[in-house]
Each structure stands twice: as structure tokens, then as C-alpha cells.
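Here the structure is laid out as C-alpha cells; the discussion comes afterwards.
Every protein chain but one is kept in place in this view of the complex.
The letters A, B and C name the chains in turn, as written, and every chain counts its residues from 1.
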Amino acid sequence: MDKTMDDIIREGNAYACIQCGRCTGSCPSGRECGLRTRKIIHMARVGIDVFKTEELWDCTTCFTCQERCPKEVKITDIIIELRNLAVKNSYYPSMADVPKIIIQNLYRTGNGQPLSPEVSKLRSIIGLDKEPNDIAKDKEALADFQKLLDGLPLMRWGGI
Amino acid sequence: MKIGVYVCHCGVNISNTVDVQKVISEVSALPTVAVCRDYQYMCSDPGQEMIAKDIRELGLDRVVVAACSPRMHEPTFRGAVEAAGMNPYCFEMANIREQCSWVHEDKEQATRKAADLVKSSVARAALLEPLNSTEVPVTHAALVIGGGIAGIQTALDIANSGYPVYLVEKDPSIGGHMAQFDKTFPTLDCAACILTPKMVDVARHPNIELLTYSEVESIEGSVGNFHVRIRKKPRYVNVSLCTGCGSCATACRLVGRIPSEFDMGLGKRGAIYVPFPQAVPLRYTIDPEKCLMLKHGKCGTSPKCVDACDRDAIDFSMTEEILEVDVGAIVVATGYKEFDPTIKREYKYGTFKNVMTGLELERIFAPSGPTGGKALINGKVPKKIVFVSCVGSRDKRIGNPYCSRVCCMYIAKQAHLLKEKIPDADITVMYTDMRAFGKGYEEFYERVQKEGIKYRRGNAAEVYEEDGVLHVRAEDTLMGEPYELEADLVVLGTGLEPSDAADAIGHMLHLSRSADKFFLEAHPKLRPVDTVIDGVFLAGAAQGPKDIPDTVAQASGAASHVVNLLSKDVILAEPIVAEVNTDVCAGCRICEILCPYDAHAFDEERNVMTINKAICKGCGSCAAACPSGAIAMNHFRDSQIVAQILEVI
Amino acid sequence: MDYAFFPGCIAKNVYPGIEKATRIVFEKMNVGLHDYPYSCCPPPGVVACYDKDTWYALGARNLALSEPDNRDIMTICAGCYGTLHNVWHELQHNDAKRAYVNEHLGRIGMTYKGTSRPIHFVDLLDGMRDTITQNKEVDLDLRVAVHYGCHYLKPTTVTGENSESPMLLDEIVGLVGCKSIPFKDRLTCCGAGGGVMSGEPELSLKIMERKLKNIKKADVDCIVNICSFCHMNFDQSQKKLESFDIPVLHLNQLLGLAFGVKHKHLGLHMNLVSTRDLVKKVKGAKKGRDEE
Partner (left out) sequence: MEQELKAHLKKLMASGDVAGIIALKSERGMAKPYLFADASELECLCLTPKYPMASVARLLLDEDGAARFAIVCRGCDERALRELAKRHQVDLDRLVIVGIPCDEEMARECACPEPFPSVVAVGTKLEQWEAEDIGAAYRAMELDEKLAFWKHQLEKCNKCYGCRNACPMCFCKDCELENALWVKHGRLPPEFPIYHMIRAFHLAGKCIACGECQRACPSDIPLMVLNTLLREDMEELFGYVSGTGADAENPLYTKEEMQ
């Protein structure tokens, strides 16, 4: 169900944008870095390959811009879709190593953040089961989960 | 039956996609078609003359023109055939432009469709019946609803043409929003100086009956003959005795205790009041919601206003009166209300006192306002001021996608006035786009920038408070940098919405609204003051956000349409209306419920429905719904439509 | 009242005190919590940003697990809630996406029906105010800075919340005697989401630092959150920044304290930022009550 740039712009309602900048003004990340949500929407509309820009990965997806947009441009949704597009075109951000580890963990244990021996110990100290009663413990469920993940696009794009 | 068919090329609009010659050859073969011709521009004079000549020389019974939309040129061709001696309702139009050439690319198929459309029109034309308009007498008087600048101008123009006008205003004084302004952009005319003389003219005009503190209760009838019921709310002050001296207001126990609507709640009034010193009529009114006497039946030992009034004008026994008037035309000038920015929570209006709306600031400037014209915001002179544009405009989230048109300029004006009063003020305008489209507006925009007002493109994202100081956050979109500004005063450039009165009035008159909720004009380009209801016209911001010059221009436009109508003794009623066959009607009254114009009236005596031809707009709802086929639409009879359909299937 | 319990990976595998506190608090309030072989939500910042379709499919798997038992799913993390609720919302009206998800789930013998709704525990607490008051043993009398968590509030087209002036969390801490102290930019993001914490830790820390400065100025006893992921960011970042020491409590830990649960059972001692002074203060309040 791959989306093109045009799909993303249309579904995200980007043509309604009036470049008022309320989004950037609201952006908690943009205060600290070069992310300019307004500019991303502009670039997307004029046909620049905005998915190649690294600022795309500075967004914390807090949705404040999308909430405040007077024209109902789905700014955060667009940014997420553009990231998908970037991944599909192998434009990984330079610092994407940690996310990859998270994806590997997800595949291996069913959890992006797996259980460490230290925390396992802490769990028993406060009276919880040493291992949570979840997928990591249920080997059959984990095998199914891996089978599910094997057939999903993330494994194709995730660079694992 | 001799039918003449005329196929238009519409320049190349039609002929580029439709093979006109092929259409002609197919249509010519029909037995009822006596002549079939084509022409480059059928609507032009030679085109019309071609048709007229055939009517005269060939004795045509019916004419079919295949061209553009009937909305565009049906009236043109009806006029043409009528001039040539044919009944205009024996004319039929096939739309082969909007419904064919403009929407298709395949020439062959488009040609086939065009031929089908023309043939089906020929089939219908054969069954058309000549119709005759009926004459309706005209009542030579007008009703103007709303006493703002739009209503004032309309009433004066109509009255000056010699016709009586009833001007109805719900508030105790006419003047509307314009009376609340200090100066007007871009000329910086004093609003009161240009408005109040007109208000006085209205009050003194022999042809105007001014009905303030009154509301329209109901409207019946149709063009030329409306019957209007007007409710005059009790002022509890006899206006013929009151001289407007104001002794009562000073005496009122509640003086200075009630937020004044006119001052946007920033100033205070008593229970007996005039909205503002230049009110017309300058007569006092008692607020029944607040007056101790009216609410609780007692006011100390005796009402102080009564004691203070030398003229014995105060009368607590007053009740509302219903006034019934007959008019031939109505102008709706219900104006606008300011957008309430409370729902734009990020701007913290209502949370922080120093965040205010444009209209509120307007009262601060006014010499008669709560600060006596001094630039004091909550007792202090603001030094850092931020204006925020497009609050409640161009905003889909809150349902106002339209531009309010006046905010850019009133912000510029207000920034100028603030700068004038506080020369060392640091004023920034955060804007989305600058719209300075009117005469002298662009020049004014330049002027205020020269005065030191900073314009920064990029609208405010949010307002927050820290250590008692307001901050406004935004992106300067031209620099691509987010920034924050401290502010002692944040002015929200609030947009315009239709006034609350529009709901009731719109309902009474069956007026449509456009998507922006303002009243819908009959045609956005060519009939901006008409509505689809004959005899009902629009003036001012009731039709859409407008500045004062545009409002006044439209008001005069509406007045001219009214005068045009009132200058006739009779008008012709459109014969395309529904008719009831009373022999067949079973009296189930379904049609009555469905009629959007209340044109139906049930005859209890005969147990059948009747339709008022003058009110009926010919929409056909009733005819479609009638289970027994007792209602027929003239010009759109079942037989005519079936013939048309059978031809294409 | 019974719910499927979705603890999420942080509360299970990093801050188990949150999981524990949740189990204790909800048991006291007579809400049954049931475990399922959940994977992590999966995280919106990484999985949704890399491939949304995978995100939908894995999220739908989690949602489908309690469908046979007809149980709605309680989450205790805004991130998990964001994922599960957004997936649920999308699949409610996007038939193509639903078919896609079911095509994949079919490979492991599962179907997604959409009958089990994800619910954030704060919304659950909203309807249980009396139960909270009844279980309260200590009036905590703390000044707290509340943090809502972006994905609990937004996008409002999905959540239906008020994202500019929410009061729910402020009211709930008020029920146990805490005072929610307003502070500048109280609703801004903590900086963890969107993969920024893992992908760009320095940026994330800058956003957090600004937030912490504002909180510090408000002079509060602790930060109360309703999101394990924000919780982790608040606690770990203070350690990294070194200039802050504001204790961080998940709301369920705060409720635990108010319900008279020992702080060690709530795992408060496992936080990187010491909660000792806070615990002492609460003990004082408790003692004061006992003596009365």
C-alpha cells in the first residue's frame, strides 16, 4: 500500500496550507533545531524531494502543529508518511542506528525495549514475576509474531 | 407541429468537441423538425435574428436552441422568441456545452450525446404549452431589517426616491457596529462624524418610520405584497415624553454597575440607559433583565429614575406592541457579529485580561468609550503590543474558512491609532497574508510601516504568560525562524460571522445561506444584492464580510432594486408554478409539509389543497410527492419529462 | 469491571514499579486486569515512522488478542495508547486497511474485528472518582507538575480530547490532596517521541531541559505523568543533565502512595532521581493523619 508523494500531499490536505507558520511557531522541537514544519509542507507542495531532508527526523510527533493548523493540514501525519517514503527510498537519517536496534529487539523478543537481567531482578524484588507475562515468555506467540513480521514491509525497509 | 432547432458552436466551445453538422443532419430527419440551423454565436444579435426570421417566415410553433446552460441564456432566447411573436414558454433549451462538450473528450461519443440531448429536447418541445404570466399589484412601501450603516443607507436611498420605508432595528438605537468605531480606514475619518448625521437624517425623514428596539415577528406573502408583523419591545419610557436629558440614568441605583454592550463590556451603564450619547433616537430604555423594579417589583422605597424624571416619562406598565405593515419589498441588512475567540484556546482570550479583540480595542480609542479615548488597557498604558491576524477567519477548524476582508485593514488602522497615542510603543503585527485590496489601502499599509509598526509575516501560534507578562510565540516565516515577543497587550484580529438575527430572519424569508453561513445572493457575480426570493434583497455584511465603502455601495444597490420594483404598479408573476387539480386531490396534505416557501394553503371547506401562485417558486417538490398525481408543474408536466426521457433511453 | 491490561515495554522492562503500582491500585479499586501475550505496542516513533502498514498490523494483533473474551484494553502509557487507539480508529473506517491487516493476521490464524477498544487508564479513572476517594488513606498534600503526554491528547480528531486546556489529570491529582501547579508550557512535548529520543538524543535532551527549567521554577515536589515513556525520559534526562532533581511519579504510583501503599512496593526507589525526600514528606503526612 505504498504511497507516492502526491498521495501524501493530497491525503494530508497540504494544498490547503497558507504558510501562516502557526505550526512552526507551535513546534517544541523547532525551538531547538532546524525543523520548520511550514517549510516542509511548502517543499512537499512545490515538488522538492522533501523526504531527503534530515530535519524530517527532528519531529517528536507531538501533533501540536496539526492541532493548531487553521486549514486542517495533517502536518504530523504528513511528516510520518514522508519518513516512510524516506525509508522506502533508503534515505535513512544518519543517526538511525538506535531505531534499528529497537526493530531488531522487537523481532527478537516482541518488545522494542527488551527485559534486561538487572530489571528482571528488580521485578522480583518488588514482587512481580521475574519475567513479564507477555510475548517474550510465550514462545508459541513469539514464533507467530515473527512469522507475522516476516511478511510485513518493515522487514523489507527496516534494513535488518 | 413545426419545430425550429438551432445549434450553437459557442465559438469553438462546442464545435471543438461536437460535430455540429452531424447533429444537424440527425435532428433534421425528425418529422416534427421544420428547420435546423447552426451558427457561431447563437446568442448574438444575428443569431437571434435568424431565429426570429424563421418564426415569422416559416410559422414555427416551437423553438429549440442547443447551446449553453439555460441558467446562462434561457432568458435571452425567451426574449427573442417573444419579440418574434411566439409564446416564450414554447421555447426549449438543450445544454450541449456544460453537459456535453465541456465534460467530454471523445468527439464521436460527445457528438452522439449532443444529438441525443437535442432530440430529447425536441420531444419535450412538442409537448410544451404556452403559458401566460399573471399580474400582481405592488404595495408601494419597503421594509429594511437592520439599522446599521447598511440599513441606514438603504432606507435613506429608498425614502429619498419617495417611497415609505419601515426601518426595524432590534437595539434601542440605530448605528450598528459602525457607531462603535472611532476612526475608519484608510482615510481616518471620524466614524461618528460621518455616521451620526445620517442617523439623524433617518430619524427626521418624512418617508422613514424608524422602529428601534423592535424585531420582525413574522413575514407572509410574496413579492409586491408582504405582510409583516413587527414586535415593538417595551422601553418602559414614553418616547414622546422623554427628552433624553439623562437625569434618570444618573439617578439609577445601578448606574455604573452593568456591563455596557455597546462598550463590549469594558464600560458600565445603569439599568436605564442609552447605548451611547449620540444614540438615535436619543431616548432612554430600561433593561428589563437588570432593572430592580421590573425584576423584583421594588427599587428601594421608590424608583429613583421616576423621581428624577421631570417629564413623567417612565412607565413600568408598558407592554410589547405588535405592529402590522404591508410592504412590496424587503431588504435584509442584519450585519455581522464579531467572532468569539474563546474557542481558540491557544490565544488565551478570556484567561488573560490583556488579550482583547479588535472590537474591544475599538471602544478604547473612542472618546465616548470607557477610557474616554485614552490608550489605557486595564489601567495601564501598554508599551509592547502584538496584533494577531486571522483569528476566526481562514480557519476550517472552527468552521470559518473564509477571509473576513476587513481585519488586515482594521489592524493597520488600530496599530496606527495606538502609535499615535503611544509614540514609544513597540507594535508588531503578526499576519498570514496582507490583504490591502481597497482604494487607498495599500498606501495606508505602507504608511503605517513608515510610522514604525513592524509587520512580521507568520501568524501567532500561541500566547502564554510568564511572571505576569504575556508572550506571543510565532514563526517569522520570511526568515524561517521561530521567535517570541513579550506583550503588554495582545489584540486579536477577530473575524466576522453572520449576526444572530440572521437565523430567524433567514427562516422567515426562506433565504438560503452559502457555505460560510452568510446569506446567499442570487448570483455571485451578476446579482449580488438579489436573493432567490423575489422582492427580497441583501445589503451589507449580512451577505458576507464587507468594509464600510462596500457596504454602502451594496446598500445603495439594494435600494435601487427596491425602487425599481416599487416604481411599478403591477409585476408579472412567473407562470412556472405548481397547480392543483382539485377533482383529484385527496387532501392528504403531504405537499403542504414539503413546500419550502409556504405556498400551500388547505381549503377546509372543499377538503383540497390550494397553491398561492405568487409565492410558489416552481421547485416541484409538491408535484413529485403527490401520491395521486393531483399536482402538476407547469412547464414540467410528467408527460413533457417522460417524453424527454424516453427519447434518450 | 475487567480489562485486558497492556503494560507496555517500559513499564514491564525498564520501570517495573509502574506495572506493580498499576496492579496494586487497580486491585484496590476492584478492577480486574488480565494478561495477554502482548508484543510492544509497537512504538509509533520507530515502527510507524518506518512503515505504517507494519504498525497497523502489529497493533491490530495486540488489539485482537482480547477480542474472544470481549475485553477492552487498558493502557498506562500515552505512547501505547497513541498506537493502539490510532490503529483502532483507522481500522474502524478504513476498510482497505482492515482487509490488509486481516490478510496478514490470517497468516498466523488470527482475525481483527475491532470489538475491543483501547482505553487510557486516566479516562477510566475519570469515571471512578468516588472509588479513588474511598480508597484514599493519605491526603498527600504535594505540589505537583502534571504532564499529560502528547499522544494521550492528540490528534484530537482521534482522541476527542481538549488539547489546549485539559483539566482531567489536574482534577485527579486533586482527589488525593495534591495541588497541580501551573507552569510555563505545561502541555509541550517532553522530547521523547517520534524516535527523537533514540535517534537524536541531544535534541531530545534540549527539549527536555527547557521543560525541566519551567517545572523547576514552579517549585514542585514531583512530576506526575500518565505515560511510561515520558516517565522514562523525565527520570533519565535529569540524570544526564545533572542540574535537576525533581522526583518523577507515574500517576498510578502517586495513587499508590495515597492509597497507603509502601513506596518500595511501588518501586519508587528504582527511579534514577531520588524520591527519598518526597517519600519522607508523604510519611509525615501519613503520620500526621495517624496521630489525629
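FYI, a residue touches a chain if its C-beta (ideal position, glycine included) is under 8 Å from a C-beta of that chain, and two chains touch if they have at least 3 such contacts.
Just so it is clear, the model here is predicted, and its values are computed rather than measured.
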Among shown chains, those touching the left-out chain: B
Omitted-chain contact residue, chosen from B:105, B:467 or B:583: B:583
Residue ranges of chain B at the interface with the undisplayed chain: 510, 512-513, 583-590, 593-594, 596, 621, 625, 627-630, 638-639, 642
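By definition in this document, only the chains that are shown with their structure count from here on.
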By count of C-beta pairs in contact, the leading pair of chains: A-C
Most distant chain from chain A, judged by the mean position of its C-alpha atoms: B
Distance from chain C to chain A - Cα centre to Cα centre, in angstrom: 19
Centre-of-Cα separation between chain B and chain A, whole angstrom: 49
Shared-contact residues (touching 2 or more other chains) in chain A: 31
Residue numbers of chain C (touch at least two other chains): 164, 185
Footprint of chain A on chain B - complex, ascending: 346, 390, 394-398, 432-433, 457-462, 473-477, 480, 482
Sites on chain C touched by chain B in the complex: 162, 164-165, 184-185
Residues of chain C that touch chain A when the two form their complex: 7, 9-10, 12-14, 16-17, 19-20, 23, 35-40, 42-54, 57-58, 61, 96-97, 100, 104-105, 107-110, 150-151, 153-156, 163-164, 185, 187-189, 191-196, 198-200, 203-204, 206-207, 210, 264-267, 270
